[in-house]
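The chains shown are only part of the set, and none of them has been moved.
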Amino acid sequence: MTHEFVIPLFLGSRSPEEAKIALFGTCWDGTSSFKAGSRFAGYAVREASYGMEEFSFYQQESLLEIPFTDYGDLFLPPGQKERALSDIASAVNEIKSKGQFPIAFGGEHLLAYPLIMSAWETHKNLAVIHVDAHADIRPDLWDDPLTHATFLGRIGDQIGFENIKQFGIRSGSKEEWKIAKHFDTIRPFTIDALKSHIDSLGNRPIYLTLDMDVLDPSLYPGTGTPEPGGIFWDVLIEGLKLLRGKYLVGMDCLELSPHYDSTGVSAQAMAKTLREMIMIANTSAFQP
Amino acid sequence: MTHEFVIPLFLGSRSPEEAKIALFGTCWDGTSSFKAGSRFAGYAVREASYGMEEFSFYQQESLLEIPFTDYGDLFLPPGQKERALSDIASAVNEIKSKGQFPIAFGGEHLLAYPLIMSAWETHKNLAVIHVDAHADIRPDLWDDPLTHATFLGRIGDQIGFENIKQFGIRSGSKEEWKIAKHFDTIRPFTIDALKSHIDSLGNRPIYLTLDMDVLDPSLYPGTGTPEPGGIFWDVLIEGLKLLRGKYLVGMDCLELSPHYDSTGVSAQAMAKTLREMIMIANTSAFQP
Amino acid sequence: MTHEFVIPLFLGSRSPEEAKIALFGTCWDGTSSFKAGSRFAGYAVREASYGMEEFSFYQQESLLEIPFTDYGDLFLPPGQKERALSDIASAVNEIKSKGQFPIAFGGEHLLAYPLIMSAWETHKNLAVIHVDAHADIRPDLWDDPLTHATFLGRIGDQIGFENIKQFGIRSGSKEEWKIAKHFDTIRPFTIDALKSHIDSLGNRPIYLTLDMDVLDPSLYPGTGTPEPGGIFWDVLIEGLKLLRGKYLVGMDCLELSPHYDSTGVSAQAMAKTLREMIMIANTSAFQP
Amino acid sequence: MTHEFVIPLFLGSRSPEEAKIALFGTCWDGTSSFKAGSRFAGYAVREASYGMEEFSFYQQESLLEIPFTDYGDLFLPPGQKERALSDIASAVNEIKSKGQFPIAFGGEHLLAYPLIMSAWETHKNLAVIHVDAHADIRPDLWDDPLTHATFLGRIGDQIGFENIKQFGIRSGSKEEWKIAKHFDTIRPFTIDALKSHIDSLGNRPIYLTLDMDVLDPSLYPGTGTPEPGGIFWDVLIEGLKLLRGKYLVGMDCLELSPHYDSTGVSAQAMAKTLREMIMIANTSAFQP
């Protein structure tokens, strides 16, 4: 067609063939323990992306200059956890096999598990930066060891908790408090604390897993278990910018429940965060 | 306390010891395939019950005269299907062992599976009246044979489709259409059609499973997969009244997603339906 | 000013001096027993009036041709019942003393009490047409004899229940059921039943009190205690048209809680109902 | 990719090359006179399509068997009316030049103007079936002759009002009332009245323009100027089925304001209506 039809993919998405960076929705919420609904994140974030500028005042770049593609949402059947985790694992491996940097977004935080495991398979000295309101390191939730509230514990079991750097954590069980204290993984909510985390990693491969509920729920209400006392936009943006040029090997930006985002501001916040992440991925010292 | 404190159980609930009828919430939504959220039905329905009269103009009785108890919501961990089904089965068996008539309410329609199976274990000549917008008799949904969209097929596999009487059905897959056509289980949406269904059962034991989305979504928007073209309130009430004095052995009233019920009318509708059901249970020829 | 500034009064309102019909908001909700909020009806209805045509297909007249004024909302302080009732009584008397036909709208149904009493003072053979979902004739509500759920009982105590014609009633206490049965005031929800009510009144002075929750909550969710099973738009409109040319001495159109009217359709329905009422008032055989 | 990624186009959309029927969003709302927002219809309808069955109980066909494509939303800049109308005209011409049957959806009703004009250029004996709550035949709205409330008047000026068949109309200005009366274009809201309209057209080429606000706002609140008293789902579906096998040359399904569709039911209704329309287009005697 010679006319301009808009397919509702993320603003500025190119064809897969032209892309060095791959954005894809992982929108599933089967273990969410209170309010679910992140299965619908994909629609909301893509629609919101048309309400933002393609240019970033923070990084002074335009999304239109970055070679990225949006693949759409990976199909993940509601209620089928094993299948969802396995399909994400193989999809991200295929994306990386094409030489594309993976950025997953949308669904519950459990979905970071196969993404981080995939990164660790290739990079055994991997460090994980975990930005979140919740610790996510319980031994189990109602006897299930692998849920949105426990997945990082399972990562820690395998890669070692000393390789996980946490930021923004303000809620958890007594058990999680003890683990976090022992490994000293939790820091104050200042940009300096985050910077010292990142500096400590030197040139190690880094995976960034970002639960957007780290933001204060005044700004980001669209999440299942909002936690007052979170960080604000300036800390998030400054924190992301600290990662420019680092040896990043993967990123995710998860947990948007658009049906609880009555003001629509949460979807805007995730869309703009993804815009910044795509620009940062483009600077990574690592190229798959 | 000498002061009157209101515990938010269903309006008119007595202590379990005084009850011949047991209301209990089964609020879980783990296989819901589009919009979920029926896990929150219990709060919404109980709150709504305080906005209705205890007296019914339809049956000219008062809820305060019926010996029923509301047990609260059975704890069912999000995302754990096998455990949820098994806990419901054993809870309903325990309720019946106390000589109480069970009425479950709230969550997704899959939860009727253990309730009907429990009834069938005792009453091998059981008939099921299935009132719903959706056929729920697929062989599987995304390879899973036991979900909110397939559970009645699994019932039919065991008790025989000829023992299932459907009403209100207006959506399904091609496969479901064929099965329903073969067994002639689907009828027009008139009170006469429903009456002929019920009359055909004579004195057989009856289990009523009611998916509230049988109502037109103009009246009942609070559901995950709304289907225009549904029945209205008068048909629902007249239909229920046809069951007074029948040999009912169990009932459920399922599928309320209160977070999609923006007007609050759906919760009112479920609360009032339960008021009527409790009165009908009190007339059942069967006493557990 | 030579420019056209829009003051948010009801569409087509003239200056008080030009008016034979007086519209005024009585927006107070101090005894509402479940969800309140009709104090905000005035804003919502006036805004909605700008979304409708001034011409009525039902009566084939234009609002712009009817000499009516909208006085705004009578100031009624929240929580002060005696003062609210007394201020309404004296305001409506002043309106009538100017030769204007009064139409009150917006707030809870208790506010009809002083309006009807004022009509009865002048017209001792008054009949009241009561269109509502609820009977409103209890002896008391939580020991208070004068509330939104009891006011019509107090009217009946004074003017005689046989002079009250009810329509649309489908909810009430056992006591109300007995009173209504005794006086045979409740009728089926057909236009014929309403017509026989009206015909029975001959040329007697009539006051119409309309609780908009008589409408089915699918169409009119913006009310505190929605009752499924209500009348639809065609019956309301046909019913109103039956009053053209009758000896009407006052009307009200009450109970809009705009903050529970999530779709905005309830406010539209009240605005259009007022448009029709204003046209009907213009035909009344009575002129104050 | 070997994994299944879901691009949020309408459920069952094929590639343009495989299609005989072309669905496309025309989502613009620049002349909407009260509540606007139909510019966002595209996202909402496509998302809603994933909540419905691909099989229709009404026509007993599956969407997956119909060769149609969804092109996405035609880009139409907010506030630029002339450009929007001109871009739609040339896009629909290009679609037809590919031998594809055009079905436009989403935005305000003015957008039907270039679609109908394009049909009339090819088919000079064109008849228009206009299903709507509003007459849309004013000479002008605030001095503008071409708006969502006047466009059909402009069509009538050119093709003759006698070639326009209206159904569902219940609101308009006094002027519109007179025009409609003169041409006797308005009929009762029964399926028989609609059938006689259609039968009167014989084998003439037909364009169907459907403003979804013809539905009662209880079912379809997601529109800018809701009009109580509309048709219900069964009449809409039966009406559509009357068009199977007719000489249809184009269709549209317009006016969804998803941000006023607080229950989400309106978007479901439009998605299901489009499912039926696509099946009907597939039976048209006309093939472009």
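Lettered A, B, C and D in written order, each chain numbered from 1.
In the analysis below, a contact is a pair of C-beta atoms (placed from the backbone, for glycine too) under 8 Å apart; a residue touches a chain by one contact, two chains touch by 3 or more.
Bear in mind that the values here come from a model prediction, so they are computed numbers and not experimental data.
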item: Per this structure file, total copies of the shared sequence (4 shown); value: 6
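The rule is simple: only the chains that are shown with their structure count from here on.
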item: Interface residue overlap between copies chain C and chain D, same or different (over half shared); value: different
item: Geometric centre distance via CA averages, chain C-chain B, whole Å; value: 38
item: Chain B residues counted as touching two or more neighbouring chains; value: 35, 216, 218-219, 260, 262-263
item: Pairwise touch network: line, ring, star, complete, or other; value: other
item: Complete list of chain pairs which touch one another; value: A-B, A-D, B-C, B-D, C-D
item: Chain B partner contacts - residues on chain D that touch it in the complex; value: 50-55, 57, 60, 62, 216, 218-219, 232-234, 237, 262-265, 268-269, 272
item: Chain A residues touching chain D - in the complex, by the definition given at the top; value: 1-9, 16, 24, 40, 42-43, 46-47, 71-75, 87, 90-91, 94-95
item: Chain C contact footprint on chain D (complex, rising order); value: 34-35, 169-174, 177, 216-219, 221-222, 224-229, 260-263
